[in-house]
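Take a look at the structure below.
With one protein chain removed, the remaining protein chains of the complex are shown where they sit.
What follows is subunit A.
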Amino acid sequence: MAQTNSYRQSSNGVADESPNMLVYRKMEDVIAHMQDETNGIPVRTVKSFLSKIPSVFSGKIHFFIVTVKRLEALHLGTLMAAHGYFFPISDHVLTLKDDGTFYRFQTPYFWPSNCWEPENTDYAVYLCKRTMQNKARLELADYEAESLARLQRAFARKWEFIFMQAEAQAKVDKKRDKIERKILDSQERAFWDVHRPVPGCVNTTEADIKKSSRMKQPHKTRKSVYGLQNDIQSHSPAHTPAPEVKEPTEEEIRDQIQHWQAQLDRHRLKMSKVAESLLSYTGQYVEYDPFFTSPEPSNPWISDDITVWELETSKEPGQQRVKRWGFGINEVLKDPVGREQFLKFLESEFSSENLRFWLAVQEVKKRPIREVPTRVQEIWQEFLAPGAPSAINVDSKSYDKTTQNVKDPGRYAFEDAQEHIYKLMKSDSYSRFLRSTFYQELLQAKKKVNNCTYHCSNNPSRTG
């Protein structure tokens, strides 16, 4: 857990709930609506062959309080069942089906929001107790019998104690009213179906390890269902957790103030402008989005044909790809073939030093830190030093700053110069490129790139 800088400003003053609790609360809201006296689901006693089934509701649920499509409602219902909020009365597997199956609500005592972490000793007591009852419906399932056998081996030493507990529990159960017993037995079974699920079923009590440290609330976790004391004392009942949030230091608050001030000084755009920009971007790129416009000839994942990938690796850019370079300078810089073509065009005009400088600076930032000082010197010599072979023009301010930076060269030595050059390229070289015959012909797919037979006047060496 992060201990440094734990100035946690809770934006609405409500105590931070762990992510799991958040979901439990929402499920419990749904349960509350389902159990509502007037608008909820009718729960009733159903007459069955030779007996009555108390306190059930039918799986013919078409919607919860929230109107959703059937498939979604069933999925959400299955999840709530898997978490143990209600259960099918005659199945260990916790799902919700839209048939005549009967379900029963779980008692709030067993809700997951009570932070249950039942021990294996409790499970042993439970399974043992079940074997003591002579009802066919309470017979152990195969996986339960296997678990019992395993637990007997694991707890061999204290089995007598466990057996006694089981007996005691069984006695208490016998004293209960028959109907009440039926209900409680099923609820208890459902509880164990959540915490010891049928093999192959999802264990919904599994936690994301990144969040589990926050979910452990020692004062709240309940580990024993049958009042067993474990060898290890898991918690003290009077224990209160130390407050997680440290009081912020003066320095931290001063930093915060500086931060807010900087934020206030920022220039912001109106929502309307921003919305238009988002709309126009998606509009422009929708023809490149395979989820909207099928790639030519086909989407490899759907057709199993990889032609589209083979075309992309070839040096001949398709018309659509060339068109994209015109959307903005970033597009042509991002695409390796685009960069190549842009560079070729600039070389033909003997004005490639800007782009070459920009590319070289990008390269430096990608190199291991060990290589940086040498590379910086090389770039300086090539592009900026007095008498440089590929001299570039930067404003005097950037030039001075760069001169300083080069003395103690870091990865960002040329940052100011690079920014200046980028702006220059954007307004000058890039627009020339787009207007050039070279680019226009690529766009109209009139020639093949490989042959380099573009129409540029002063370049006799490039006929081919």
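Criterion: a residue touches a chain if its C-beta (ideal position, glycine included) is under 8 Å from a C-beta of that chain, and two chains touch if they have at least 3 such contacts; residues count from 1.
As a working rule, contacts and distances are computed from a predicted model.
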Answer for the undisplayed chain, UniProt naming, from "Guanine nucleotide binding protein (G protein), beta 5a", "Gap junction protein", "Alkylglycerone-phosphate synthase" or "Tubulin polyglutamylase complex subunit 1", is "Guanine nucleotide binding protein (G protein), beta 5a"
Out of A:Pro42, A:Gly100, A:Pro368 or A:Pro386, which residue would touch the omitted chain in the full complex? A:Pro368
Residue list for subunit A contacting the dropped chain reads 1-9, 11-14, 17, 19, 22-23, 26-27, 30, 66, 68, 71-73, 75-76, 79, 202, 206, 209-211, 214, 248, 250, 253-254, 256-257, 259-261, 263-264, 266, 268-279, 281-286, 288-292, 295, 299-302, 306, 308-309, 312, 330, 333-334, 362, 365-370, 411-412, 415, 418-419, 422
